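Presented below is the structure to which this report refers.
One protein chain is absent from this view; the other protein chains keep their places.
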Amino acid sequence: MSGLGRLEGAFGGVEHVEVAAADGMPCVEVERDDLIALMTLLRDELGFEACTIVTAVDHFPREPRFQVVHQLLSLRHNDRVRVHCRVSEDDARVPSVTGLWPGAAYFEREAYDMFGLRFDGHADLKRLLMPEGYGHHPLRKDFPHQGIEPDRLYKEWDRARRHAAGSQG
Amino acid sequence: MGSLKPVEASATDGGFFATRADALVNWGRKNSLWPMPLGLSCCGIELMAMLGPKFDLARFGAEAARFTPRQCDLLIVAGTLTWKMAEACRTIYDQMPDPKWVIAMGVCSSSGGMYDSYAVVQGVDMLMPVDVYVPGCPPRPDAVIDAIIKLQRKIERERPVKSLLAEPVRDDVWDEGHGGFLRQPNMGVSTHRSGEYVAADEGEEA
Amino acid sequence: MSDSGMQTRLYELERGAVDRDDPLQGELMQLNMGPQHPATHGVLRLKVTLDGETVVAVEPVVGYLHRGKEKTCESLGWRKFFVHTDRLDYVQPVLNNIAYALALEKLAGLELPERAQTIRVLLMELSRIMAHLIYLGTTAIDLGAVTMFFWTFNEREKIYTLLDAWSGHRMNNTYVRVGGVYADLEERHETDMRAFVEQFPARIDEFERMLTRNRIWYDRNRGVAPISGADAIAWGLTGPNLRASGVDFDLRKRQPCSGYEHYDFEVPLGSDGDCYDRYLVRIEEMRQSVRICRQALDRLARSRGAEFLAEDRRYVLPPRADVGRSMEELIFQFKIVTDMALPAGEAYQGVESSKGELGFYVVSDGTSTPVRCHIRAPGLLSIQAIPVLAEGRLFSDMVAIIGSLDFVMGEVDR
Partner (left out) sequence: MLTSYAPVLVLLGLVLAFAAGGLIASDLLGRKRRNLEKASAYECGMDPVGSARIRLSIHFYLVAVLFILFDVEAIFLILWAVSAKSFAADGVGGLVFAEVSGFVLVLALTLAYVWRKGGLDWDR
């Protein structure tokens, strides 16, 4: 497993734990409070201009449950880095990186939509893929594949329309 | 124009005038089916290929693909219908003028296809009566053209003159009392038999 | 709907920009460029606020084609998810298969034979040509050039017949497996593909003669929605949308996978990142794809008959004939078919698709049920950039902008 390579000692005191990754990409795990400090350092000093992925992984039986994954790309040095951050379910809050990369806004909205992770500091955090009034977070491991009453919103809309039509008739 | 009383033709003998008029109206309708291409996903690309030069839909008078439901009489649901899109799809179906027909192109719109997930409608016939189902993922354009030919044969057998001169129907609540769910999810067999529609949850309304 | 962010922007715009009480100024109109619209290239909905003809604010709403693919991968398993990857970016089905296979092979640490990699490169370039043809056809017909639709679909039909003859299905041909491709490319397929590749550059010249110096096309695209390189990177744009702003980053050159380093081709770059540059970059990319296809076909001719599927029996099905004869092969096939397990760990593989960097982030815990399979969609970031590009411009420019960003809702909504 190749280590951090060029990022070896460059983390300036942000305590981190190196994680082995099958694809040999430098991978670091950090506490939630140091996330923004590390991200700013990565972007400004170490030249990671683009944010490729912001997503989460649900390790359901194991605590802390959610693992937020940020993956950055440096066009100048042509290399990537991945940052993990473990968060438990009852306090699923992560600082948002939209301040550093505006492009990460939709990724964070999708992570909120699919896992229920709240991103502090996100301008307009609402559901991205599921309809607004949807009550569940589908990608959680304890959510059934066929969903819980998938047609509830359609039925409400359908009934409201018929009610309006009926009262007019 | 004197008041032409609609001929009280019983189901069997159409009477000479009614059957000839039926044939004329049906001939006009079946050869100018203007499709409303609701291209949702991969079937939409095959739909475009069908309108393209090789599988030219113009041979069947159906190449005038309009994107406004007001000028269409054939709704082709091409692709995977999700619950979020179901409202828009049902609104578009309602906004199409009568007479209108529906082709469920591809397995996703016919029965939910490979997606048995939390977000996919398990078959468009849960929302609206479907006339022709086209299997395939995506079906080859010639399969959809075959579906249009079958639809044309179905139109030939319709009897429009009987209700042509009838009084305008004011069914503000719902057209012909169907709607809601024609088929419960994953029920397999569609309860929708042509002619009588069973509204699944009609009873619950206030 | 609590679109609080949107309302505050509107309030500032109304108060700040223009004095609304002056009778000469019109009121703002809210409009739905909705999920069912010919110019949105799929089920994208744009909540547009117009001041007369000028777009004041745009809010894209996606999710109308969200089928829950990432959830499906967790319940189906690695091997059976191949069928779903076709339906991601459905204008270039094979390329998604290959991106997914590469991610799994990276996680499994599997080495591919030479011929398998060459076949994959050939298929990726054919898919790129198919995707750019769809871009050209649909964008041109939206801006009025109806002939382009027929010309591009004529070419696309030729590629359809090639893939049909080889894989049995025109589109969505789930043809890639972990460790290589399903069946070898015979000689007659290679000759057909070579015939297509020989005549295609002349077709591109026809397209260019029709569009590049066409007055209407030039005025509708030049100078519309330019975006600088730094902004494009900050907003996460990748692929042709990024290279049109002059940023030289192409994964096939910078982080080559599946043997791209053996082919020589140039990476076209734009200058100021407007719709016209995106068009020019894609046209030039089609020409470069033809060059790569020629080189790939030559390499295939040299390595005819070689192995096209890896030998590692943990992930690759044994040939059907052997399964009948030997007990080990039968056990291998049974184990793979029931539950192909990948080693524990996580891996990310980004591939240069026609839309940008299409990546698969796969996490496995050693068992056969996947922990996570995240699909990075380049189209999602193009849609996120629409407000940045479209606000302040005329409403009719929206059609050119949406066409030039060239996203496909299948991969955006997953």
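A few remarks follow.
Chains here go by letter, A, B and C, matching the order in which they are written, and residues are numbered from 1 within each.
Definition applied: contacts are C-beta pairs under 8 Å (C-beta built on N, C-alpha and C of every residue); 3 or more make two chains touch, one makes a residue touch a chain.
Note that the coordinates shown come from a computational prediction; the quantities given were computed from them, not determined experimentally.
By the touch rule set out above, subunit C reaches the unshown chain at residues 23-37, 45, 47, 51-54, 394.
Interface with the hidden chain, as seen from subunit B, comprises residues 1, 25, 68-70, 85, 87-89, 91-92, 94-99, 160, 163-166, 168-175.
Assume only the chains that are shown with their structure count from here on.
Among the remaining chains, those touching subunit B as well as subunit C are A. Averaging Cα atoms per chain gives one point for each, and the point farthest from that of subunit A is the centre of B. Counted by C-beta pairs in contact, the busier of A-C and A-B is A-C.
Per-chain CA centroids place subunit A at a distance of 23 Å from subunit C. In subunit A, 130-131, 138, 143, 145 are the positions where the chain touches two or more neighbouring chains simultaneously.
Residue numbers of subunit B whose C-beta contacts span two or more other chains: 84, 117-120. Subunit C makes touch with subunit B in their complex at residues 34-38, 42-43, 63-68, 71-72, 83-84, 86-87, 90-91, 93, 134, 137-138, 149-150, 153-154, 156-157, 160, 170-172, 409-410.
Per the touch definition, subunit A reaches subunit C in the complex via residues 20-23, 25, 27, 49-53, 55, 57-59, 69, 71, 75, 78, 80, 82, 101-107, 110, 114, 123-124, 126-132, 138-139, 141, 143, 145.
Note for the complex: subunit A touches subunit B at residues 130-131, 136, 138, 143-148, 150-151, 153-155, 157-159, 162-163, 165-166, 168-169.
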